[in-house]
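Missing here: one protein chain of the complex. Every other protein chain is in place.
Chain nomenclature is as follows: A, B and C, assigned in order of appearance, with residue numbering initiated at 1 for each chain independently.
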Amino acid sequence: MSLYQVQKLIYQLNRDPRTRQRYADERDAVLGDYDLTQEEIGALAKPDIGLLYVLGVNGQLLMHFAALHRIEWTDYLERMRQGLKEYGPVREGVYAATGYEGVEAHDARLKAERETR
Amino acid sequence: MSLYQVQKLIYQLNRDPRTRQRYADERDAVLGDYDLTQEEIGALAKPDIGLLYVLGVNGQLLMHFAALHRIEWTDYLERMRQGLKEYGPVREGVYAATGYEGVEAHDARLKAERETR
Amino acid sequence: MPLVYCGACSHAPGITGRAERADTQTRQALETAFRRMGDEMRATRPDALVVIAAEHFANFFMNNMPAFAIGMADSYEGPIEDEAFLRIRRTTVPGNKALSRRLIETVMQTVDVAYAEEWKFDHGISVPLHFLTPDYDLPIVPANINCQGPPLAPLARAWAFGEALRRAVDAVPERIALIGTGGLSHWPATPDSGKINHEWDREFLRRWSANDREALLSYTDAEIYREAGQGGFEIRTFIAAAAAAGGATGRIDFCEPVPIFAVSCTLGSFELPPAQQNTPSS
Partner (left out) sequence: MPLVYCGACSHAPGITGRAERADTQTRQALETAFRRMGDEMRATRPDALVVIAAEHFANFFMNNMPAFAIGMADSYEGPIEDEAFLRIRRTTVPGNKALSRRLIETVMQTVDVAYAEEWKFDHGISVPLHFLTPDYDLPIVPANINCQGPPLAPLARAWAFGEALRRAVDAVPERIALIGTGGLSHWPATPDSGKINHEWDREFLRRWSANDREALLSYTDAEIYREAGQGGFEIRTFIAAAAAAGGATGRIDFCEPVPIFAVSCTLGSFELPPAQQNTPSS
């Protein structure tokens, strides 16, 4: 029920250099400013990108939170997939997974289509 | 031209206990976070309520900034009047002074009207 | 189901914060009228109270100033002001996020309202609630009209907002009460604080009681600013309440100029058809 609070913290981190600095210096104090469950605190602190994704954090917030932790794009996508396996489907919001062949397969298919055109 | 920045700082102070704490602890650093002229910095730091009023700070922001500095209501009104004498009319915004007989005279007049009703 | 109560009232911070500086008789009459309004409103057995307010930089600033906003949370905090300044204890007020969301979705069909998943009440809501729901036991849906930072939405859009809220309220199964809260003519927090154009207020309330849409919307902001001060921009909340009343006429229960409170303290309500108060909608 405190997804709003999780997202607000990530929003502030993404937007505000001072919050980022405080998060680096005294993470627990920053986490304490928000009304979070233990599961949420754990997911943020680790960070468990897969769990945050399943909790319903909007991808437009989450991808920058991942980047803040130097998690590269492909790794970010992979961690969300792992989250789905570990914790089940996305519980809230509109960023649910719907199934996809993957960029490489998709690229190959498009290329084949172009060649037969 | 940085009235927006002056008002934003006051808005944050009014709203956010952490900003108030920082303002108490390291005022110059907080002032440095905003894009302010020397006149504005001086008016905020003193604080010169009269000048802030003349610069155009919205009264709904300014009255709480005055209260933060333990300036009592009647004193707050008086400082704005002094500001008008010292710096001339309000330069921006919609909180200009338009002339008023004063609460005491007004009260006395209303009382007289009630008695003759 | 149809709106069960619709009214409007003042919210000046002086009413609580500088209470003892007003004439005792006037003050007691005002507080009695406020409590009677609360009794009447609660007698309609509302499930929630929509408050159309005009806040003063507690939540909304010129970095992102919505013309209209509606809260969407299960609780709110207020007042944001210093408790000693306002003399109202800070507390948590119940909301109803799911109800808010249903109302917002209907309002959005015609009025482009911002939604807010948090909201700190300032005196604009806390002063009315202090008298109307002193136990803070009725869920509140806060709504806001920007009356502070120009450019402001035109009066016709404030009317549209009231109409949209009424359509939204009528579409939910809950019993909903609604109040608008704002000042009429006043020059608050300026050196002219206390100045009141009581004649102007009376004429405004004449139009309001008659629910005369055309006359209410005929004011220009330039005229309001000249005759009723920057505080007069808050008539938008009264206008939205009149629109929500859907043509019903109003009754002025109290209207006295109180200089130390900086406004004509005003309480009024609309005579909704009894059917709307007691029977479920078709």
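We adopt the following convention: contacts are C-beta pairs under 8 Å (C-beta built on N, C-alpha and C of every residue); 3 or more make two chains touch, one makes a residue touch a chain.
Note that the coordinates shown come from a computational prediction; the quantities given were computed from them, not determined experimentally.
Considering the full assembly, C:A153 is the residue among C:A153, C:V169 or C:L184 that touches the omitted chain. Residue C:E118 is the one among C:D82, C:E118 or C:E227 that touches the chain not shown. Contact with the chain not shown here comes from a single listed residue; of A:V30, A:L44 or A:L62, that residue is A:L62.
Considering the full assembly, C:M108 is the residue among C:A29, C:M108, C:V172 or C:L217 that touches the omitted chain.
Touching the omitted chain from subunit C are residues 59-60, 62-69, 101, 104-105, 108-109, 111-118, 151-154, 156-157, 161.
Counting over the whole complex, subunit A has residues 4, 7-8, 11, 14-15, 53, 58-64, 67, 73, 77, 80-81, 84, 94-103, 106-107, 110-111 touching the chain that is not drawn.
Simple rule for what comes next: only the chains that are shown with their structure count from here on.
Distance from the subunit A centre to the subunit B centre is 44 Å, each centre being the mean of its Cα atoms. Taking the mean of the C-alpha atoms as each chain's centre, subunit B and subunit C sit 25 Å apart.
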